[in-house]
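Omission of a single protein chain aside, the complex is shown with its protein chains in their original locations.
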Amino acid sequence: MSTLILVLFLLLGTYFVAVIEEWSVTGRLRPAGPVRAALRLLGTESVLARKPDRLFFEVAPVLLLVAAILSLAIIPLAPGLIVTDLATGALFFNAALAYVLVALIMGGWGPDGAYAMIGGWRFLGQLIGYAMLVVMPITAVAMRSESLSTVVIVQSQEQLWNILYQPLGFVLFALAGMAMAFVPPFDLPTGAGDLAGGVEAEYTGVRRLVFRLGRMVLILSVASAMTVFYLGGWLGPVLPGWAWSAIKILVVTALMLAAGRALPRVREASFLAWCWKLGIPLALVNIFLVGVLVLVVPL
Amino acid sequence: MSPELLVALVIGAGLFGTGVYGALSQTNLVMIMMGIELILAAALVNLVAFWRYLHPDVAAGQMFVLIVMTVMAVEMAVGFGVAIARFRSRGSVEMEEARELKG
Amino acid sequence: MFGARQSTPVALFAPLRRLVAGAMARDLRALVVPGADVALAAGLDLAAAGLALAEGPRQANVLLVILPLPAAMLKAASVAYAQMPRPRAVLVLGEGEITPLPEADATGAASQEGLEKAVATLRRAFAEGAFATEVSDFDAPALQTRIEYTCPMHPEVVSDEPGNCPKCGMNLVEAGGDGGHEHHHAAAQYTCPMHPEVVSDEPGNCPKCGMNLVEAEGDGGHEHHHAAAQYTCPMHPEVVSDEPGNCPKCGMNLVEAGGDGGDGHHDHAHHQHHGQDGEDAQVGWLERIEPGFMSMIELTEGTPRSSDGLQMEWIDVPFGPLFPGLPGGLTLDLTLDGDTVAGVQVGSAVAEDWALPDGGLDPDTFVAALGVQMRLSPVSYRLLACRALQAAAGITPLPDEDMLHDGALARERLAERLLWLAQMGRQLGLPRIESRAAGLSRAIREAAPSEIDALRGPLSGLVESLRKTPFLARRLRGIGRLDDQGVWSGPGGAGSDAATRLTARLDGVMADLAELKRAGGISTPQTPDVTGVGGHGHATVETARGPAHLHLELSAGRIVSASLDTPSNRHLPLVETVTCQAELADALVAVASLDLSPWEVRA
Amino acid sequence: MSALQQYGILFALTLGSIGFVLSLYALARAIGRNRAEPGKDVPATAGSLSRDPVWVRYHARFGGYALLFLAFDMEMAFMYPWSVVYRQEGLVALLDMGVFLAILFLGLLYGWSQGALRRQ
Partner (left out) sequence: MTAQVFFLAAFGLAAVWFGIVVFRTHSMVRSALALLFSQTAIGAMFLVMQAEFLGVLQIMMMATEMSIMAIFMVMFMMDPGGLGEMDMKHQRKLSLAAGVIAFLAAIGVSVFADWGPAATVVPSADEQLRMLGIELLGRSMLIFESAGLTILTAMIAATAVAVQMPAKKEDAS
């Protein structure tokens, strides 16, 4: 029974993320949009570049989808509703999403196209910026919950959600999470305006469908990670657990993608500079503050 | 001598052999560093195998694994620093030209 | 439908194909030729008509062509059409020549109703004809570029067949000349390297020795290759003899001229063992060179050092006429060192040569031709031509008539600035700003004076929201900085950067609104009748991109000579100063901030 | 559920997604066939045909950041076990990690002062 709900959550979640993502680009909420786009891509030819690195070109979309689905495996929707409750769940989330970078490098290098290659290596530069800012806030969350298991992390937020306990950590994790899912304004690898689709440019037809599915599941997984780590997962007064999780995830996704509509795309040089010169010091301060808070406040 | 320990050690030996072959046969500094990475990975496999099958209650084994991982990261960082400097001065990181590294 | 996709004979999937075709019919993604800005200038609302804008040919299933277009643009359109995945369609608006492209699946007038009717017919075409059992290929002259083989490490080594690079023995790789310089030759022919007499039209295996057939020069090309069975040494190509033997210089056994020993870059893994004998000769040859033969030093010696002292390879990347972030028709070929611009060549695929026919031109056709050519700002250039004609003929315009013309000019300037804002929004990734600016630009262009007062509110709202967009000023600061005494005559003055030019254009929007209020009315300028009059005339009009000057010479009512100096033509060389050593994204934003109109560039 | 079973579930999840993707590819292949046409296989560069291979030595400008990141990344490996036992260990853990993080921050400051944290 719980596996059925989890699969349903994955499909519905991906559908709603796709609808919100299309709204963030075109400004119109079209419920049938993603289904039509999926059928169109299914029926379109899947063109292969003339001298590709065939292995990379084929593996990249599949690896992106697998990494995104694996990172969803440790997200608890309700007290018993989780695919695998690993003891090092928070770490596994970050480990699975490290392969998004590998998928984009493969997708960039595979088709031997200029835009794709530049997009792929640009995302490596972006990772060097956000990687530390994802890890340190998770450490601060684990300090409070005394365990890396996501179920224990949510239970530790019984009295006070982490967004109120460590707001600085939330802000850093939110920005780094958006950069990890290359959501606009951090869409350097697939910049629409300046790389004409970048890594996504060379994929057509069913390979592009798998790549887009991977991206939607990736946005869903980053949004649910933010909910689990900072917004108290399934905790909520009246509604059942899974309803709270679903609402929070959708609200976080909508806010993330709305920010993309309002902010110009970030420059890679300034993103790296801000991450290393401001982000990491702030993350260290956040760890220190949470360290003191955990010792002083019995919460 | 449990079979898993044997399998793990044989795999470690295989990785070690590949790493040694790679490190000695390549002409480029970066490829030699990849050979060294493979050797260190073989050491990692052996360490975890020993921890798991011989002394699972001793946490020092896992600590040792963390230290070997640090060595891998540090070796890569310094190796690439040297590679950048060498490429800037000589235009290539081929080991053949390293012979003239005088003064 | 010409661009239909070939369906598999399996009838079981026919209902699924119909479902997919129906989905495609309702989810059309258009790649606009020459550019989304020209569609906006023509007053077309693609989203209302049900077309989404595609970023590149790979994501589009409809090619929206707005005619008339020059030949260079149609060549780029044929390349884009060839790169679109099937099922694909061509939607043509307006009349004109469309030769390299296949015949249109839907045509219409260059107006919103024409577009909507054409999209309706296109939906039906997709719903029925998206899949067809037999389909014919699309071929165009621009796609027939000759395949050249160069060595990855020594790009100056170019040969017509695969083989080994004489300098370092590496396999040569395919690097066809790009569409730029014409390489027309008969359809690609395939011959066997070992048996040049075996010729076939499609790749496959040679009947005699089973080796892969390689692309070879058609009959045109080089005669001496196919005259007699020539033998040459892989390492000394100048050593040529008629019978096999050893090369006098290095003692290597000579190989067929048709294909060198190693059989070039077609060495797939399975082919490796087959060419073993060739391989040994090649390997032996490699060993005899002192072991450091492959050393990179002589490879990186010549190359210039980048800013951090490393000598890296550069690639030429075209940000061609149909790039989503740049004005449609602007060809920008960047030489990239990693993601930094090391060299730039900028041009226009839609430039026309304005040479007047020697017999002179009568004023009406001249003004009409100028209006059609300047696709983005027709009213400004029509007014420029009329004023120059009046100056040449010595007619003093009536003051209130002139005031109404200034009103029309201010309205078009306003529409131009909003069009630039929409394009900058798309380049920077601000979809909300892009859609609002595009909607207002469309509304303003045809607005009657009364409607303009209604639009004043949303216009100042857009300007305010742009001034308050967080991080926008920080994003643009320092990009595209012009030097102080440059030739820049557009908004923002010399020494400005993208941020100051943005604020200058926003102030320009408010100034044009004030000008419209002052002018009171709007009337499109008409050509004055100058029959039988002679003389010289000069006029200047302040367009959104800077002052445009026109100098006319009339004799007996016909224009004998005309020299037009447009702002974009003056600003084109500035692209060099704006993009050198800039990061790629900054360089593209800098070029977009110059607001060049490729239509105003002289061929 | 023992740890090994959970890894088994993750492995099955991976194989399941790969299976889903392969079935999607098979469905697409059943719908229609691809046609190789001239110019279609050249990577799309905005309307102009550029066949030159772009697999060259890409000059990444984040060399300084990458070196610092390689070393700084290891700090995360030590912080996870520490964070799990932090509450139980109390002040000594805070001071301990404080020293460790101060050392690393020193390295970061050095890199910053030497100009590593900029676009080379």
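We just call them A, B, C and D in the order they show up, numbering each chain from 1.
Assume a residue touches a chain if its C-beta (ideal position, glycine included) is under 8 Å from a C-beta of that chain, and two chains touch if they have at least 3 such contacts.
Note that this is a predicted model, so its numbers are computed, not measured.
Enquirer: Considering the complete complex, which visible chains touch the unshown chain?
Expert: Touched by the chain not displayed, across the whole complex: A, B, C, D.
Enquirer: Which positions on subunit A touch the chain that was left off?
Expert: 51, 53, 55-56, 86-88, 91-92, 94-95, 98-99, 101-102, 105-106, 109, 112, 121, 124, 127-128, 131, 147-149, 269-270, 273-274, 277
Enquirer: Go through subunit D and note every residue touching the omitted chain.
Expert: 3-4, 7, 53, 55-60, 63-64, 66-78, 80-86, 89, 92-93, 96, 99-100, 103-104, 106-108, 110-111, 114-116, 118-120
Enquirer: Of the residues in subunit C, which ones touch the absent chain?
Expert: So the residues of subunit C touching the missing chain come out as 151-153, 165, 168, 170-173, 265, 267, 286, 291, 294, 296, 299, 308-310, 312, 477-478.
Keep this in mind: only the chains that are shown with their structure count from here on.
Enquirer: Pick out whichever of the two, B-D or A-D, is joined by more C-beta pairs in contact.
Expert: Most C-beta pairs in contact, of the two: A-D.
Enquirer: Measuring from the mean C-alpha position of subunit B to the mean C-alpha position of subunit D, what distance in angstrom results?
Expert: Chain centroid spacing, subunit B to subunit D, equals 21 Å.
Enquirer: Taking the mean of the CA coordinates per chain, how far is subunit B from subunit C in Å?
Expert: Going by mean C-alpha positions, subunit B sits 49 Å from subunit C.
Enquirer: Provide the list of subunit A residues touching at least two other chains, using ranges where the numbers run on.
Expert: If we look for residues of subunit A contacting two or more partner chains, we find 42-43, 45-47, 50-51, 114-115, 121, 196, 201-202, 205, 268-269.
Enquirer: Check each residue of subunit C and list the ones that touch at least two other chains.
Expert: 5, 17, 20, 56, 58, 83, 85-86, 131, 173-174, 308, 310, 315, 317, 323-324, 338-339, 583
Enquirer: Name the touching chain pairs, would you?
Expert: Here the touching chain pairs work out to A-C, A-D, B-C, B-D, C-D.
Enquirer: Which subunit C residues qualify as touching subunit A in the complex?
Expert: Those residues of subunit C that touch subunit A are 5, 17, 19-21, 23-24, 26-27, 47, 52, 55-56, 58-59, 61, 83, 85-87, 130-131, 173-174, 315, 317, 323-325, 336, 338-339, 426-432, 435, 469-472, 474-475, 583-586, 588-589.
Enquirer: Per the contact definition, I'd like the list of subunit D residues that touch subunit A in the complex.
Expert: Touching subunit A from subunit D are residues 1, 3, 6-7, 9-10, 13-14, 17-18, 21, 24-25, 27-28, 31-32, 34-35, 40-46, 50-51, 53-55, 58, 60-62, 65-66, 68-69, 72-73, 76, 79-80, 83-88, 90-91, 94, 97-98, 101, 105, 108, 112, 117-119.
Enquirer: Any idea which subunit A residues touch subunit C in the complex?
Expert: My answer: residues 24-28, 32-33, 35-37, 39-40, 42-47, 50-51, 114-115, 118, 121-122, 184-185, 187-188, 191-197, 201-205, 208, 260-270.
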